[in-house]
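Omission of a single protein chain aside, the complex is shown with its protein chains in their original locations.
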Amino acid sequence: MENKVNSGSTDAPVCASNDKSINKVDLKGTDEGVCATDNNFVCVVENLTKKFGSFTAVDSISFSVKKGEIFGFLGANGAGKTTAMKILCGLSKPTSGKVMVAGYDVYKDAEKIKKNIGYMSQKFSLYEDLTVLENISLFSGIYGLTDKQIKEKSEYLVNKLELEKVKNTLLKSLPLGWKQKLAFSVAIIHDPDIVFLDEPTGGVDPITRRQFWELIYEAADRGVTVFVTTHYMDESEYCNRVSMMTAGKIAALGTPAELKKEYKAKNMDEVFVKIARG
Amino acid sequence: MKSISVNNITKKFGEVTALNNISLDVEDGEIFGLIGPDGAGKTTLIRILTTLILPDSGNASVTGLDVVKNYKKLRGLVGYMPGKFSLYLDLTVEENMKLFATIFGTTIKENYELVKDIYSQIEPFKNRQAGQLSGGMKQKLALSCALIHKPKVLFLDEPTTGVDPVSRKELWDMLKKLKKEGITIFVSTAYMDEASLCDRVALIQLGKILEIDPVDKIISNFSKQLISLTSDNTHKLINDLKQYPLTHNVYPFGDSVHYIEDCKEINREELIKFLMSRNTINLKISDRKPDIEDCFIDLMGKADGK
Partner (left out) sequence: MRKFYGFVIKEFLHIFRDKRTLIILFGMPVVQILLFGFAITNEIKDANIAILDLSKDATTQKITNKILSSKYFLLYQNLNTYDEIEKVFRTGKIKEVVIFEQKFEEQMKKTGKANVQIIVDAADPNTGNTILNYTTAIINNFVREYNPTSNIPYFIDIQSRLRYNPELKGVFLFVPGLIAIILMLVSAMMSSISLTKEKETGTMEVLLVSPVKPAQVIIAKVIPYSLLSFINAVTILLLGKFVFGVPIVGNLPFLLSEVILFILTSLSLGIFISTVTSSQQVALMISLVGLMLPTILLSGFIYPIENMPLFLQIISNILPARWFLIILRDVMLKGSDITYVWKETLILFGFLLFFIGLSVKNYKVRL
């Protein structure tokens, strides 16, 4: 996991691969040679805009996320975060702008995007009235794993998360922290290129939160890119880079260290407040 | 007479013990924080104190009134803001305010001074239905409605959960102002950093109180040695430290790593030698006073018998 320094609010992605065996996706109207197959970038967003009638929820944002990066996507409620995330997950179409996720264009191949990403939110993660094993099995099946793979993965996960004793218990009887950890593991069970986490650690105790982030670190080490939104500003420190949205625009983008320096703040909390207050 | 008095309260829901023999006291005009994660029992305790549920054993009183025997009288005296937004989504801001003023036998005008700071922020939207407000504004409205009858004690159940840091800060600024009016404030939260904004806090986990004290006392009670480390690769640093034999606990903390040893003084040379042998790049060690979160983690560990 490298800490690369990036400054400014847009990243100009560099197309480094000329491998013709990989499917090249031609992004709409591009003349900048943005290459979706570039191994370095798992997500490229250029001037993404989303309007609902006359209301502009996302106002021409641009950024890119590198493979294996932990990217923090911050912003107040109503700033446009959720809308932007939905677009990146292939759940919603942009009004304009270019969006590439996991090598696929969000306009043409939204379905393919969904197959290659993982998703976990606080509101929904797993089915409460199914057991641990049933949940693992169900979602593995959905993500297209074979029976053999499912069996292996189930054993592996149950062991790793120390759920051996409760593997046949209904999810609703488990403490919140365990559920969240399991949900995250299930979200990446198919080794996606990128996983989207929508406020995954709300309300969880400090120890479990950290255990959760250990899982995130491990995934990032394995090359899974992690795109996470959170209200815990200390968690934003765990990210490689962070972006902050206000009123539909990206107000800041950089590593936590850079942002703290730029805004002369002691911690990310202060950075957030200074940006939000304008 | 204490503003709030809790004596040996126990509450079970089926097999789950939500509150296990809890006792605490709150003074008049104090901001008292109940800090703990989900499932700790915060909501249960607040609901008992606001007379909404009955304890299995033990007793409690608010402004001298027993929460079980005098519940009717108590319900007119306290202000309550539940964890979930609980106002009428299809009534406007103003209609909600007027309703609650009427229910408590007062008018908006009468106590306007008290709620002015908060209410003036949402007053421009007074004709908007509550369901169309943003999260932060909903909380402000809920707080205004809870205060409109100038309660003696204000109960807030996780008022900042899911709210962005700016709105959180604004809410706590308001609470500090209320303290000046002599209103006792009993607030629960899962955010550790909000603990330092309270006069005293009770750390609660799985139905048990870990400690009750002002924050600086809790921190001074921290009995172990703590230092903060950074390196180029945080994850690697943590993993390496986990393998160090003297480690009591190590975990990420914001942009650094907290390392804790149960001893009188940490042997830094040994530590540095160890980490260098692991090819740690750009290692920096600094002193750090424990944060309330460090204390919580430590107390939680103690509770689990570590």
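Note that the chains are named A and B in the order they appear, and that numbering of residues resets to 1 at the start of each chain.
By our rule, a contact is a pair of C-beta atoms (placed from the backbone, for glycine too) under 8 Å apart; a residue touches a chain by one contact, two chains touch by 3 or more.
These numbers were taken from a predicted model, which means no experiment stands behind them.
> Thinking of the complex as a whole, which visible chains are touched by the chain that is not shown?
A, B
> For the full complex, which residue in B:V78, B:M137, B:L210 or B:L275 touches the chain that was left out?
B:V78
> In the full complex, which of B:T51, B:S144, B:Q205 or B:S256 touches the chain missing from this view?
Considering all chains, including the one not shown, the answer is B:T51.
> Looking at B:V16, B:L89 or B:A303, which makes contact with the chain not pictured?
Result: among the candidates, B:L89 touches the missing chain.
> On chain A, where is the contact patch with the chain that was removed from view?
Given the touch definition above, chain A has residues 127, 129-130, 134, 137-138, 141-142, 144, 146-147, 170 touching the missing chain.
> Could you please point out the chain B residues that touch the chain left off the display?
Residue positions of chain B that touch the missing chain: 47, 50-54, 71-72, 75-76, 78, 80, 82, 84-89, 100, 103-105, 145.
Everything that follows uses one rule, which is that only the chains that are shown with their structure count from here on.
> Please compute the C-alpha centroid of chain A, do the same for chain B, then give the distance between them in whole Å.
29
> What part of chain B is in contact with chain A in the complex they form?
Counting only chain B, the residues touching chain A are 36-40, 134-136, 161-167, 169, 190-193, 205, 232-235, 238, 251-255, 293, 296-297, 300-301.
> For the complex, which residues does chain A have touching chain B?
Interface residues on the chain A side: 1, 3, 75-78, 175-177, 199, 202-208, 210, 213-214, 217, 220-221, 231-234, 237-238, 256-257, 267-269, 272-273, 276-277.
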